[in-house]
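As you look at this complex, bear in mind that one protein chain is not there, while each of the others sits in place.
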Amino acid sequence: MARHEHNNIQLDAEGRLRHFLSIEGLDRELLTRILDTAESFAALPGRPVKKVPALRGRVITNLFFETSTRTRTTFELAAKRLSADVLNFNVSTSATAKGETLLDTLRNIEAMHSEMFIVRHSQSGAAHFIARHAAPGVSVINAGDGRHAHPTQAMLDMFTIRRHKGDFTPLRVAIVGDVLHSRVARSQILALNTLGVTEVRVIGPHTLIPTEARTLGVHVYHDLDEGLREVDVVIMLRLQKERMDGALLPSEEEYFRLYGLTNERLERARPDAIVMHPGPMNRGVEMDSEVADGPRSVILQQVSYGIAVRMAVMSMCIQTHAESPA
Amino acid sequence: MKTPHIFMQHDAIIDLIDGMVHLLRHQLDDREITDPALIGIHTGGAWIARELHGRLACPDPLGLLDISFYRDDFTRIGVNPQVRPSQIDFDVEGRDIVLVDDVIQSGRTIRAAMNEIFDFGRPASILLVNLIERSGRQLPIQPDVVGLRVPLQPHEHIRLQGPEQLTLEVTHRDSVD
Partner (left out) sequence: MNISIVNGRLIDPANDRDEPLDLHIYGQQIVAIGEPPEGFEPHETIDAAGKIVCPGLVDISASLRDPGSGVKGDIDSETRAAARGGITTLVCTPDTDPVIDTPAVIELIHRTARKLRRTRVLTTAALTQGLKGEQLSNMAALQAAGAVALSNGSWPLANTLVERRALEYASTFGMTVMLRPEDQHLRAGGCAHEGAVATRLGLPGIPAAAETVAVARDLALAEHTGARVHFHALSAAGSVRQLREARSSRLDVSADVAAHQLHLTEMDIEDFDANCHVSPPLRTLADRDALRQAVADGTIPAICSDHQPHEQDAKEAPFPETAPGISGLETLLALTLRLVDEGVLPLREAIARITCGPADLLGLPQGRFEVGGGADVCIFDPQADWTMSRDAMQSEGHNSPFDGWDFSGPVTHTLFNGRLVYRRD
């Protein structure tokens, strides 16, 4: 393989995945390889033995500075299906308040010979920071940092879309809701554009769409009916309750009336359009139960594909590190 | 690495496979196996298995294994950039399996393949078929049916190309990895 000239901390000199921190800087070929590798893990749940021995004896650490049982569990299950040993650390903010810096925490856990950190943190850039300071030979996977990125969630969404639609290039995708605060939306937009879809739309009120949203390579709509017209994929984002406090929205009721997905509104999309949601969903706020449990919804599949995609990323990263000269 | 030279052309390989079918039938009869199921190892083994599958007229679909994630050296060598899903569309439990690969050298691929098969279920027996047997065994694994035994030096590498026109190529490595 040719040596790549890049300053992307995620890739090694040969352009292979060392860390998985963001979709930014990864090309279509690499994203496709992640999806292809995930395909080979997607069949595992159908077997009597649901794990492969690839990472036997390796130690993977969940380093969660922000609690999320759901995300942590899917990473844990993915690691275990690769036969790795898993350590879980929920680093409460009180530990850092006692004067222990993030780097102190990192050094302490590194001493346990972990080869991979799965990091979730409330601050944008935290995963990059940890990757920059991790010992050589340690991979970092971003499980969500602030508003910045949640690349494994985005890739499992891509996996779901590919399973249903095959080719990305003709697709129009609408992302609806709180794009401003969403790390998932940022990663999805990057992934969709890298995979070459025809159009990415974001739909929401001005208060929930970043002022410079267009620079992300999206078309901005403020009207749901207009934005859903002829789309192939609808991705609904979670609306946090605290948005009502920050004077971003008047009420859940008004939000649902304007941006909530119902079967009637879904009529505007293409007849074979699929509906996705990264979860956890607020029924009656982001969408009707009718839609969530309806035939277009692929929400439950997203969850099971999440494990296969995380296995793919983990195995690719550990292998790159294993091969790189120490 | 130097340029490869052709060791065997398509027609000769097909002749080998015909001979292997004969030997395999003999083995199956000896073991009183009437309903074997075939599994080929991705990629070369799958091509040979496809040929055998047609000639034996097995009712079950051909099984395919990608053993990348079962290799004992997974974290030392690169994953084949194109990992494919293993696909076994029959119940392995209690079956007599014919496992097919192109070349047997160290025996590690076969060990990995047997580990993966057992994750699908517990077969009654496994019978090993290889197109080429060469020296260099590192594990106590021997084929039951062989197309051809080829004496090769450690620095020589033999490889099956396909899938339409099968050819065997030998390359001389300047250094042994």
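Odds and ends about this structure:
Going in written order, the chains are labelled A and B, and every chain counts its residues from 1.
What we mean here is this: a residue touches a chain if its C-beta (ideal position, glycine included) is under 8 Å from a C-beta of that chain, and two chains touch if they have at least 3 such contacts.
The structure presented is a predicted model; accordingly, all values stated were derived computationally and were not measured.
Taking every chain of the complex into account, the chain not shown here touches A. Interface note: of A:R147, A:R243 or A:R296, the residue touching the hidden chain in the full complex is A:R147. Considering the whole complex, the residue from A:K51, A:R72, A:H121 or A:R265 that touches the absent chain is A:H121.
Within the whole complex, the absent chain has one touching residue among A:T69, A:T215 or A:S251, and that is A:T215.
Touch with the chain that is not drawn comes from one residue among A:E24, A:D85, A:E199 or A:E290, which is A:E24. Although one chain is not drawn, its touching partners on chain A can still be listed: residues 7, 9, 24, 101-103, 121, 123-126, 128-129, 133, 145-149, 183, 186, 210-213, 215-216.
Throughout what follows, only the chains that are shown with their structure count from here on.
Separating the CA-averaged centres of chain A and chain B is a span of 39 Å.
Within the complex, the chain B residues that touch chain A are 66, 68-71, 74-79, 81-87, 115-116, 118-121. Taken in their complex, chain A has these residues touching chain B: 33, 36-37, 39-40, 42-43, 47-49, 51-55, 58, 82, 315-316, 318-319, 322-323.
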